[in-house]
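With one protein chain withheld, the remaining protein chains of the complex are depicted in position.
First chain written, first letter: the chains are A and B, and each begins at residue 1.
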Amino acid sequence: MFLANRVVILAVVLFAVVVIGFTITRSTGTPLYASLGVAVSEAIIEQRAEEMGLNEPIVVQFWTYATHLLLGDLGVSRISRIPVAEDIALKLPATAEMVFFTLVVSFIWAIPLGVRAGLRPNGKLAKLGEGMSQFGVSVPAFWLGLLFIFLLYFLPPRIPEPLGPLPNLFPPPLGRLGSVDPPEMVTGFYTVDALIAGDFRLAWQALWHLILPALTLSLTSGPPLFRVTRSAVSEALASPFVEAAYSYGLRRRQVLIRDVLRNASPPVLNLAAMTFGYLIGGGVLVEVVFSWPGIGSYAVWGMDNSDYDVVLGVVIIAAVIYVILYFIVDLIQFAMDPRLRD
Amino acid sequence: MATVSLQKERGVMARVFVGHSVGITIRRSLFFFMVLLAVVAPWLDDYSHLLPFPIHDPLRPDPFNPVAPPSAEHWFGTDTLGLDVFTRVLMATRVDFTLALIGVTLGGGLGCLAGAWAAYRRGWVDLVALRIVEVVQSFPVLLLGLAMFAALGSLDIFGPVDHGMAVLVLSISMVNFPLYLRQVRSVLLPLTEAEFVQAAKCAGLGAWGIVWNHFIPNARGQILALFPLTCAYAIQIIAGLSFIGLGIEPPNPEWGSMIKGGATLIVQGHWWVSIFPGAAIVLSVYSLTGFSARSETLVGPGGTSA
Partner (left out) sequence: MKSGSTGEALLALSGVEVTINTLSGPVHPLQGVDLEVFPGETVGLVGESGSGKSMTLRSILRLMPPGGAITGGAIKWQDRSVLDLDTDELQAYRGSDVVMIYQNPVSALDPMLSVERQIVDAFKANREVSDVVPEEFAREALRDLEFGNPDAIMNRFPHQLSGGMAQRVNIALALACGPSLILADEPTTGLDMTTQVRVLDLLERQVSARNAALLFISHDLRAVSRVARNIGIMYAGRVVEFGPRERILTEPSHPYAKALLECVDLRADERPRSIPGLVPRMTEEYELCAFRDRCSSRMAVCDEEPLPVHELGGRRRLLCHLGADHG
């Protein structure tokens, strides 16, 4: 029942996303002038409009648009003449890898600090976590990225003697590998592909390039994870079954893992997955700052060139990924929480 | 409850400043200081001889002095055109604050009404409202803005209003609409069966009358708590969109586009062009969130001793 409801919601949202995408495409003013230039005759425009099906009734147009979309046709970039879907398929792994490592970084700081803050709300680590989240929500991600580039890439080699000059701590903000050739594409994750190719140096290089973007995104997207973890843990800790578990003589460690963390984990995993889905499209600015060749940079490139099929392609893909992840989160929830299974 | 009524007896300003931790008071004062700057910004240049800091024309470049580091004459240095960063950071406060305020008020106001309406009617109205919220919220915020600019990019529908600013405001409204709808709806849903609502219905008060007279006042606390947060969020979105060249066109002073202007200079060590406007964003967001930050409880749920 719960799942059936979720499937319906998924379908409704997907449908709405398509409708909005369609409306926006149709309303982008004069797609014909845009794609043909201004200096063309009426006849050519008319012919092109016929070709593109713009003279069909709106319902037919929508049908064509929706079916094409479902078949993965997001249009063609009018600058590069490459189908948008192909470009996105090429760039999505870059974004996904960055977002994945962002979550890895968040799992290193936000969740442990959140657990700790839930267990000891007045402790030093709780204050540290709260301070970091305050900072993280106040700081624009793109600016934080620039700050890191200045402080961690530019500044260290210029430290005067006796400490300096140091070698660059981090690579220049020029994408996934700088000028090095990427590994052979298998998963699209350079770190993983390099390991598959057996090239540990390259894998390290890829990871090295990932650190600053991931750190930037993690600091700005991690605060909700910290807060949800903290409140989930403290709520679980205050529940009667935890006191009961202590009264049965269970060890503190066992109670924390068996009862507190288990009961606190569904909302945290839920939010982690949502964060992943959100950052696929939400890391646009950080991609731009680090010249990261992901779908965010692609969308901005499209915007700069008034290439609206590119922009809309990215928007739709990001929304669809988000909605599908939302659905997967529900599935995980369903598998984890016995209460939902009935 | 006693403290609440006590606070009500004091004036509004007293409530804003008194009875909070030092940190909160500082943050709030900072906010009012920034608002003051935003208000007086246009006149600063005329009275610059009276001011303790050097003010320049934010739009007049100094071609002989580009990318100059911070100095007594240019506190925050100058950018690639030789424009004074300090003055421009001050002036941008006005733009960013105003656009955020308009956008949040517009989208939030509509969201409140829609949320109240959904809670009042329930049934399919409520269902549709929730679906709309879900759909809008499944787009990452910045991509939503991007899509708005893509969709409205070449349409001339705003007349004399600056196109970029208008789309920015619409984007902010779009983002805030579902936030307020959801919040207001969740507060009011339990009230729809409440006795005073039934009584109002019996008294022949129309639907909008009930929403206006009973629902909105009940949700006021929640709305007021959400407002500064969403304004802070809106400032970040405006800056973010301007950072990728959408919204406010240079050389008009705006924090995001100023950061963009200095982004490529950072790797050469010319940090001041980007860092100062960004710091202004951080300060304004931090000061704004001081209005809804609840002080941490003294005795948290520390759990049972073991």
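For this structure, a couple of remarks:
Note that in this section contacts are C-beta pairs under 8 Å (C-beta built on N, C-alpha and C of every residue); 3 or more make two chains touch, one makes a residue touch a chain.
Predicted model only: the values in this text are computed from it and were never measured.
The chain not shown here is touched by just one of A:R6, A:R78, A:K127 or A:R258, and that residue is A:R258.
Checked against the hidden chain, the listed residues A:V8, A:I82, A:I159 or A:A244 yield one contact partner: A:A244.
Seen from chain A, the chain kept out of the figure touches residues 238-241, 243-252, 254, 258-259, 262-263, 336-339, 342.
The rule is short, and it goes like this: only the chains that are shown with their structure count from here on.
Here chain A touches chain B in the complex through residues 9, 12-13, 16-17, 20, 23-24, 27-30, 34, 119-122, 130, 134, 137-143, 146-147, 149-150, 153-155, 158, 172-173, 234-235, 237-238, 242-243, 246, 252, 255, 260, 278-282, 284-285, 288-289, 299-300, 303-304, 306, 308, 311-312, 314-315, 318-319, 322-323, 326, going by the rule given at the top. Chain B contributes residues 131, 134-135, 138-144, 146-147, 149-155, 232, 236, 239-240, 243-246, 256, 259, 262-263, 266-269, 271, 274-275, 278, 281-282, 285-286, 289, 296-297, 300-304, 306 to its touches with chain A in the complex.
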